[in-house]
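Handing you this structure, nothing more for now.
Taken from a larger complex, these chains appear in their original positions, while the remainder are omitted.
Order of writing sets the labels: A, B, C and D. Residues in every chain begin at 1.
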Amino acid sequence: MRRGLFIGRFQPFHLGHLKAVSYILEREDECIVGVGSAQYSHTVDNPFTAGERIEIIHRSLKNSGIELGRCFIIPIPDVGEHMLWVSRVISFCPAFQTVYSNNSLVRVLFEEVGFRVEPVPLFDRGRLMGTEIRKLIAQSGDWRSRLHPSAVEYLMSIECEKRLATLLKNDF
Amino acid sequence: MRRGLFIGRFQPFHLGHLKAVSYILEREDECIVGVGSAQYSHTVDNPFTAGERIEIIHRSLKNSGIELGRCFIIPIPDVGEHMLWVSRVISFCPAFQTVYSNNSLVRVLFEEVGFRVEPVPLFDRGRLMGTEIRKLIAQSGDWRSRLHPSAVEYLMSIECEKRLATLLKNDF
Amino acid sequence: MRRGLFIGRFQPFHLGHLKAVSYILEREDECIVGVGSAQYSHTVDNPFTAGERIEIIHRSLKNSGIELGRCFIIPIPDVGEHMLWVSRVISFCPAFQTVYSNNSLVRVLFEEVGFRVEPVPLFDRGRLMGTEIRKLIAQSGDWRSRLHPSAVEYLMSIECEKRLATLLKNDF
Amino acid sequence: MRRGLFIGRFQPFHLGHLKAVSYILEREDECIVGVGSAQYSHTVDNPFTAGERIEIIHRSLKNSGIELGRCFIIPIPDVGEHMLWVSRVISFCPAFQTVYSNNSLVRVLFEEVGFRVEPVPLFDRGRLMGTEIRKLIAQSGDWRSRLHPSAVEYLMSIECEKRLATLLKNDF
């Protein structure tokens, strides 16, 4: 059984992430989607709770015909100390052998303890970036074509545009 | 969409828990299996990591023919303050309306903020109790008939009997 | 301006505590009632939240004719490291010179950093002990004569007997 | 009994805050002054300890003729996770029904769990802003007319100008 870990914050999970899961499932038996910084929400950079992000990912995978029996969607709270973070990930996830990430810190930390780290192809990078998508949501802009329709439907149901607009103007 | 939360520590997930998931899925559209005290492992009462417990649950559900598309398996770390715990659960899980639990503290805490809490029927309570099963594993006793075969296979592969025997005799 | 700190968990604040505040106000200009272990609640030893304890203390003082302008009621969360606890207390309280406590650890910790620590007379110790009172509440026993009537009225309004009975039988 | 929660960091509590408490007491039976970010001090944005802020608030209220028996002054340490913060506030405060705040994040978080949130009129906003007042203290500028005289007297006694000037030039 070979497993790959796809780690990110998924704020929110968009079509690029969805293609990455397919890409990983072509190479591995199973894919773990690790939802990082799980404890944060209601900030400009981390607007959605772990539960909301999990629901978006679950719906996007399920409605794209990806076999959920081959996937794990797991929230992983940060530790605050980089040297402990890999152990936290190992503790919260089923055993995996390969990490898929384009983040250089993630690469350094996992390679230092002996994991193989592979890059993830960037799909339509111009349009599919978390920062950009969050800004578009806050402005009620053109974000809906960048997520799976079932994710859009869910996000509309929780009034995501209102929340992000509020967080943007907050100066707490 | 109606969802029920089945909350426990699942150290380990046994046939009683498995029947409870089926029971909940008869009453709800979807079932969230909330893996509590997720951050703990390697103690007599919490021998398995969240990742190991998730793997056991995932295998048990999948190999019993339960539809994974209707289930969420979510690790939930403790907060240490009972008044914050319900918010932690809400933060980590997709929205739910009903909590399934026989624990009186869980009942009090969720009812205080307005959730409906339902009991879970106890299946073969004489044989299916976490404390008892952990003791049997530590003693290489008769624990294998109390878990799903796919869970047993996995637990044997990680040498669970050795780990629990060691933890029991530890006096760190 | 001389101030005394009266430190305890006040689970709950009873007539002995009330007399102690009067005793301290005879010796000091102002009295700080420090509500320790503030973050805990819903356990057998710490059943009430900080907010509930503050309400009980506020009502008991106010309805006993004690001048609230000479009192501070301040929740103090534990730190988990004894060496940091005195600094936490200093950080959360207005400046004080004397600590009133019968607890030997409190005495050691405050004396080590140069505070004066005075004992508090025990009023009717046979009947006025937190442990005993909590047990009586859980059993719907004779606890009402041991608290100020306004505290009893409040505790009845939040159904304290039900909560404590539930916590006692909990085996979470 | 109707209670309103007035939540802020009060670094420091100025004449605008004082008027807000009067405003709230005209509408509610009692007012809780919740001192947020209670655990922080000795930074440019949070120069004063919770204890110092409580002392300033207590003196300002008492010497303005506000009835202390109708007020609670309660330090509330941050949790670090927005989803848990409302529960922390509920845990530390006597029961309240209405929250008074102009902060949009505070509004979102309390409204999500069903509280009523009311704005607070801004009194002399041009002169009464925490950021501005802290800068003036650090520069020994004209800050004294913006706080209650009893607060000024106290702040001078703890050499606030020296502390803020030092914090401003610190590059730790």
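The working rule: a residue touches a chain if its C-beta (ideal position, glycine included) is under 8 Å from a C-beta of that chain, and two chains touch if they have at least 3 such contacts.
Quick caveat: nothing in here was measured; it's all calculated off a predicted structure.
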| item | value |
| --- | --- |
| With 4 chains placed, the number the full structure-file assembly comprises | 6 |
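Going forward, only the chains that are shown with their structure count from here on.
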| item | value |
| --- | --- |
| Same or different residue numbers at the chain B/chain C copy interface, by half rule | different |
| Centroid distance [mean C-alpha coordinates] between chain C and chain A, Å | 46 |
| Between chain C and chain B, distance of the C-alpha-averaged centres to the nearest whole Å | 38 |
| Geometric centre distance via CA averages, chain D-chain C, whole Å | 25 |
| Shared-contact residues (touching 2 or more other chains) in chain C | 39, 41, 49 |
| Touch-based graph of the chains, sorted into line, ring, star, complete or other | other |
| Residue ranges of chain D in contact with chain C within the complex | 38-39, 41, 49-52, 54-55, 58, 62, 68-69, 72-75, 77, 90-95 |
| Residue ranges of chain B touching chain D (in the complex, touch as defined) | 79, 81, 83-84, 86-88, 90-91, 113 |
| Touch list for chain D against partner chain A, complex | 80-83, 103-109 |
